[in-house]
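One chain of protein is taken out of this complex; the other chains stay put.
Letters A, B and C mark the chains in the order given here, with residues in each chain numbered from 1 onward.
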Amino acid sequence: MANSKYEYVKKFEDDDRLPPCNWIVVRIDGCHFHRFSADHEFEKPNDKNALNLMNSCAVSMLEHFPDIVFAYGVSDEYSFVLKETTQFYQRRASKILSLSVSYFTSLYVMKWKEFFPDKELKAPPSFDGRVICFPKAKIIQDYLAWRQVDCHINNQYNTCFWNLVNSGKTEREAQEFLKGTQSKDKNELLFQQFGINYNDLPAMFRKGSCVYRDKVEETAKLDKGGNSIKRTRNKVVLAHIDIIGPKFWSEHQYILEEE
Amino acid sequence: MANSKYEYVKKFEDDDRLPPCNWIVVRIDGCHFHRFSADHEFEKPNDKNALNLMNSCAVSMLEHFPDIVFAYGVSDEYSFVLKETTQFYQRRASKILSLSVSYFTSLYVMKWKEFFPDKELKAPPSFDGRVICFPKAKIIQDYLAWRQVDCHINNQYNTCFWNLVNSGKTEREAQEFLKGTQSKDKNELLFQQFGINYNDLPAMFRKGSCVYRDKVEETAKLDKGGNSIKRTRNKVVLAHIDIIGPKFWSEHQYILEEE
Amino acid sequence: MANSKYEYVKKFEDDDRLPPCNWIVVRIDGCHFHRFSADHEFEKPNDKNALNLMNSCAVSMLEHFPDIVFAYGVSDEYSFVLKETTQFYQRRASKILSLSVSYFTSLYVMKWKEFFPDKELKAPPSFDGRVICFPKAKIIQDYLAWRQVDCHINNQYNTCFWNLVNSGKTEREAQEFLKGTQSKDKNELLFQQFGINYNDLPAMFRKGSCVYRDKVEETAKLDKGGNSIKRTRNKVVLAHIDIIGPKFWSEHQYILEEE
Partner (left out) sequence: MANSKYEYVKKFEDDDRLPPCNWIVVRIDGCHFHRFSADHEFEKPNDKNALNLMNSCAVSMLEHFPDIVFAYGVSDEYSFVLKETTQFYQRRASKILSLSVSYFTSLYVMKWKEFFPDKELKAPPSFDGRVICFPKAKIIQDYLAWRQVDCHINNQYNTCFWNLVNSGKTEREAQEFLKGTQSKDKNELLFQQFGINYNDLPAMFRKGSCVYRDKVEETAKLDKGGNSIKRTRNKVVLAHIDIIGPKFWSEHQYILEEE
């Protein structure tokens, strides 16, 4: 039973290779996570365990996919940057997108118990994703800055919002109260009313999470004479740091090096 | 801290809406499942539990996504047909692809224990996927026939191959032995040498698996007089049947009904 | 001097083949023809010579490109329908678009003198174009109906507008006057104020122009006995007829016949 009669249907598949010499970003985003986080009683405005779970998955992504050079995460969202010259699946958009999202999802479910030992998964978590091409390293930096500014704006708002709600306001009242306030007003509110110095909040909440490879010095083992030997190794690291200013990028030029 | 300075990066996202009035197929495929099935000691040529797990995930897909009208699975592959007029995520290819693959992966990991109670997942299973548009119902039928013919060809070959290997041949010898054989030769080989009547093998192995909605008659409950009341309900069903010939489609015209 | 060092740039060319089993429409449109028609003193609201020139080019298009099965034109716009199964340039969108627009433009300039013997071309006329895929013949009919309804709406409006302007109103006054009027009102206006029965206007103005192949009976030549021999021939014809209703299409089913 040859299959030639039906093989014409393969012609409907299109060639979706992304253009060469472009950085590729895969951004994934929790699907209906508003509800998912309510169902699983995530703490508001930030649930440390949930963020640690996301970060752990991101670290595993970089360990698994060598062409991912940087990742930035905030809330239920993560952006993965593939190097400009990657030939991963011949740069086919569908392959890159589906495999990234699928592998991340798989990790998320498998690692759940590690971060929520006392909570059962009540429904299958899922993520949507998209693939974006950026022609220059400078634009990748701007993209990541865009996500980190977003992190800041949302976190500041949410911190105010949930403190107001926890102090007795309804969600609608809290929303009304914050309408039109500036960044400075919100900091003032947190300090005056709740005794919170915004800058003392955990960096993971304020800055989001960066995952990348860095040279790390390790004590490897003892030599014959019993002395410890140090060596540097390229390791995937997690950091909650500023990536809007030039400092990080000038100290880690190898990450977005152009060919 | 307004975000306007960096928002220009959003312009790099492209509009990937699929054309209207086309059936959409999402086909997902296990990634490196050759190795995954070896690591988890799947039976060869077909592991019932592994197939039942795939099918269970597919049934959950149809229960979760109302716009999937049909699914066909074989081995570690599943095709999901979305109805011609679906407005799911405005028909955006990335959303449809990533969500389908992600939700399926999530189900696969969550249901693993149910089908493999004695096996731990040793590595995160993942699936790649692609999205294909088909302009006519007839072509969708041909697409599905293409997959089912493929199922037949592969299963017949694999059944011969693994019986030869299990009877003492090396994998290379088995491969050599089967080179150039026709369908009829393979049936003959199975019958003569291994006493297997190919058509007696489980339909799930020979035909693959179809998932769709069908009217099912249920005994709902007893009425006041103690008589059982029957009602018909639209239910997601699983069947291992021929979808190459016209019979199935003429009996289930509602599945691929064109507007 | 081998060229291999630079050949990598070919990888930036993308594969733009249109999906199979779709009708392809190339719609071209005069670029800045508002100004072009003013520069060349086209009559308002319709210039017969300019329309005849467009139509002559369209007829030549069908004579040159056998895969164009139908064309519909109105004002400085023309839509060309390529048959569902065309393999013209492997269905590559850029090739189909650029060649259609280029050949049409070439014809337009070369035929200009034939239709405007007393007018010099003052500037290079140019056309933009786009390519659209339609998965079903019924949708092609709707597309063409859409263009013909547009022709009607525009022509009725323009006929009123230019009669008002020619009778002394400024363009702004004419515009104001027509604001909010219905189709019926406009017919009434034309009849009452200008003695024009809209339906008596030339069909080319009211219906636009259709170009297609039809069987035409021709007197071929005389036989030996001096009797004329009739034969039917497939010929490109031009007609100004209704294509919104079903009549034309049921009488010319071969034009949009699906495979």
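Please note the rule applied: a contact is a pair of C-beta atoms (placed from the backbone, for glycine too) under 8 Å apart; a residue touches a chain by one contact, two chains touch by 3 or more.
Here the structure is a predicted model, which means the values were calculated and not measured.
**Student:** Among C:Ala38, C:Met110 or C:Ala203, which one touches the chain that has been omitted from the display?
**Tutor:** C:Met110
**Student:** In the whole complex, what residues of subunit B lie against the chain that is missing from view?
**Tutor:** Those residues of subunit B that touch the unshown chain are 8, 11-12, 14-15, 17, 19-20.
**Student:** Just the residue numbers, please: which parts of subunit A touch the chain that's not shown?
**Tutor:** Subunit A touches the missing chain through residues 19, 21-22, 133, 135-136, 139.
**Student:** In the full complex, which residues of subunit C touch the absent chain?
**Tutor:** These residues touch the chain not displayed: 1, 3, 6-10, 12-14, 28, 31, 60, 89, 94-95, 97-99, 101-110, 121, 124-134, 139, 142-143, 145-146, 149-150, 152-153, 183.
Keep in mind that, in the parts below, only the chains that are shown with their structure count from here on.
**Student:** Greatest Cα-centroid separation from subunit C: which chain?
**Tutor:** Using the mean of the C-alpha atoms as each chain's centre, the farthest one from subunit C is A.
**Student:** Quick one: most central chain, C-alpha centroids?
**Tutor:** Answer for the innermost chain: B.
**Student:** Compute the distance, rounded to whole Å, between the mean C-alpha positions of subunit A and subunit C.
**Tutor:** 53
**Student:** Cα centroid separation between subunit A and subunit B, in whole Å?
**Tutor:** Whole-Å distance between the two chain centres: 31.
**Student:** Which residues of subunit A are in contact with two or more other chains?
**Tutor:** Residues 8, 12.
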